[in-house]
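Before anything else, here's the structure in question.
With one protein chain held back, the other chains of the complex are shown just where they sit.
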Amino acid sequence: MKDILSIVFRLTLTCLMAATVMGAAFIFTNKAKKHNEHVREERTMYALLGYSEAKPAPASIVLHQIYRYIITEGERQYVSYLIPLESGKPGAPPTYSLISLDLQGKMVDQKPVAIDGEKIREREDRDRAVMAAVGPGKDVHFADHTIIVTENGKRIAYLLGGKFPGFKTFINVMLALDPSYTMVGLEILEHEEDPGLGAEIEQDYFKNQFQGKSIKTLKDLKVVKEPLPAEYQQALEGGMAEADMARIMEKYKDKDIYALTGATISSKSVTDGVKGMAKKFAYRLDILDNILKEQQIAVSF
Amino acid sequence: MNMKLRQLLLLAFVLLLPGVLQAADLIKEKSFSGANEIKVLFTGTVDAAIVGDISRYIVYEENDPDIKLALTAATVTDGGRGVILKFAEPLNSANTHVVSIRGLNGAGAVDFKVSKSYLGYLLSILISAMLINNFVFTKYLGLCVFFGTSKRKSTAKGMGVVFTIVMLVSASMSWFFYQYILIPFNLNFLQIVVFIGLVSLTVQAVDTILRKVNPVLFNSFGVFLVLVIANCIIIAVPLILANSNYNYFETFMLALGAGGGFLLALYLMSSVRERLEIAKIPSSFKGLPIAFIVAGQFAMAFLGFSGLKLF
Partner (left out) sequence: MTNTKSIGQLLSRGILSENPIFKLALSMCPAVGISTTVMNGVMLGVAVFFVQVFSSVTISLFKDQIHPRIRIPTYTLTIATWVTVIDLVLAAYMPGAYAKMGIFVKLIVAFAIITMRLEMFACKENVKDSFWDGVGMGLGFLVGMVVIGFVRELLGSGTILGYDVLGFKPLLFFILPCAGFFVVGLMMAFFNWIEVFYKQKRGVRS
């Protein structure tokens, strides 16, 4: 009996100590983790726009975050966009609004969302704010995240984040489009493809093939199982003079994607995923822009 | 959480009463056919003027309800009992599609979902965990126990069976713990401790029960129970589950596939190693080194399964 008591007591004490250590570690690291994730995300965004630490982005460049939600109320579904509004005064913190459209693309309502620019980036805080704004009894489901980049108030690019099934698990990417929906760049953020085979999707000679593809080319972009031409590979990897590079990139602009050797399925997954993302985004943004113009909603982008 | 429960009940219902749900509907069968077609078969003859009219259809992917897919033709087939919908662009058959026909059933619209069969999906998880993503040969997990217990066929079979049973029980428990405790209370960082705790608990419980219920079986299989806990597959499966947001049936299939795959790997390996013992091998390769080379050859052979798509 005494034995059992002693065992229970010691086990409890051990668990308590373990819980303290883990809890402390969690609290200490959680903030740093979120911060580093943001830093990494932002670095990727600026890299896609052509900026780096050596060449920082000017202050006239502003990133506007747009979050798309799907809201279900009984049988009916709405597509809602959480967008920053024009603040009026320069330097004032942006206010946010949730614009709901029905499935036919007609505006349903506009509701203010109480959230600030820091909190909006945390998924949980944002979901809570949106739920509070739409009211109870509705199912709120986060769909995707888009960034509209402006320079002196003029749109220069769109950045889309997305995730699609790859060969093994999911591939997480970010792609950049210019205002006419032509691909500016592609960055592979996370994947679990096989090293030496599918993992090559993160190499320049594969992901840069998407550069310069117009939305029209993208719509029926295919993957071909042909060897990558040597001059194209050199241009993709950036190992030549800029004029030559531009000429070769121009030459292959409307060509299909050359599959990676031994990783056709990974190549095809990325191509189809990117294709779908760009197509859907172009379709949706046109509708949203029309609505914003019709309703004369002053947005910051 | 409620969604999960509802999903479970619904699934049980669908599995138990096939046909009943559909008979209430007008739709008998619906499936993807070809790259850009959906085939629908009705329970009776329908008005060809209505089903043949593409302007009466609204088709979209379940996740993107605002994007309507463009139809190019609706051809009435089977003497007015079926219709083939042709789309402008290839469909992504991995996603569930929602089809809605106006005017077929009075004034209202008839909605139905077209997706790949769920049983097929479950089977594909099983096959994938067993062959395509075999935990030993393509994910390189559980190697210590794998090399330790693959010397004899009898040992291999015993270890494989015990491991599969413990795997199923512990993965099920882990799923419930993860869905109903770790996620709601935001305790995700305790994953490792909770999962390893549950595995130890399962091993201890199986040990106690087996010892009481069937001592004969315990004598032959008891030794493997200790080894189960040192096998990283048993802790990898709950961690993978936590990442991929599976429901219970999918969890069960993954656990079964992981266990079955381990059993298969052990059996194959032990068959080779029994023969290797009487073969002439350079002395420095004897034992583990040659076992690694053989495992490498198996891994290469298993690469051949990659890209296999059954359903």
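So that you can tell them apart, the chains are marked A and B in the order they are listed, and the count of residues begins at 1 in each.
The criterion applied here is as follows: a residue touches a chain if its C-beta (ideal position, glycine included) is under 8 Å from a C-beta of that chain, and two chains touch if they have at least 3 such contacts.
The structure displayed is predicted, hence computed values, not measured ones.
Student: Which one, B:Y118, B:F176 or B:F292, makes contact with the chain that was left out?
Tutor: B:F292
Student: From the list B:I183, B:C232 or B:V272, which touches the chain that is not on show?
Tutor: Selected residue, touching the omitted chain: B:C232.
Student: Could you list which residues of subunit B touch the chain missing from the display?
Tutor: Spelled out for subunit B, the touching residues are 137-144, 147, 189-193, 196-197, 200, 229-232, 234-236, 239-240, 282-285, 288-293, 295-296, 299-300, 302-303.
Student: For review purposes, identify every residue of subunit A that touches the missing chain, sorted by number.
Tutor: So the residues of subunit A touching the missing chain come out as 3, 6-7, 10-11, 14-15, 18, 21-22, 25-26, 29-30, 32-33, 36-37, 40, 190, 192, 194-197.
As a convention for this text, only the chains that are shown with their structure count from here on.
Student: Could you give the separation in Å between the centres of subunit A and subunit B, each centre being the mean of its C-alpha atoms?
Tutor: 28
Student: Give every residue of subunit A touching subunit B within the complex, in rising order.
Tutor: 18, 22, 26, 70, 77, 79, 101, 103, 105, 143, 165, 167-169, 219, 265, 272, 276, 280, 283-284, 287
Student: Can you name the residues of subunit B that touch subunit A in the complex?
Tutor: 60, 63-67, 89, 92, 94, 133, 189-190, 193, 244, 306-307
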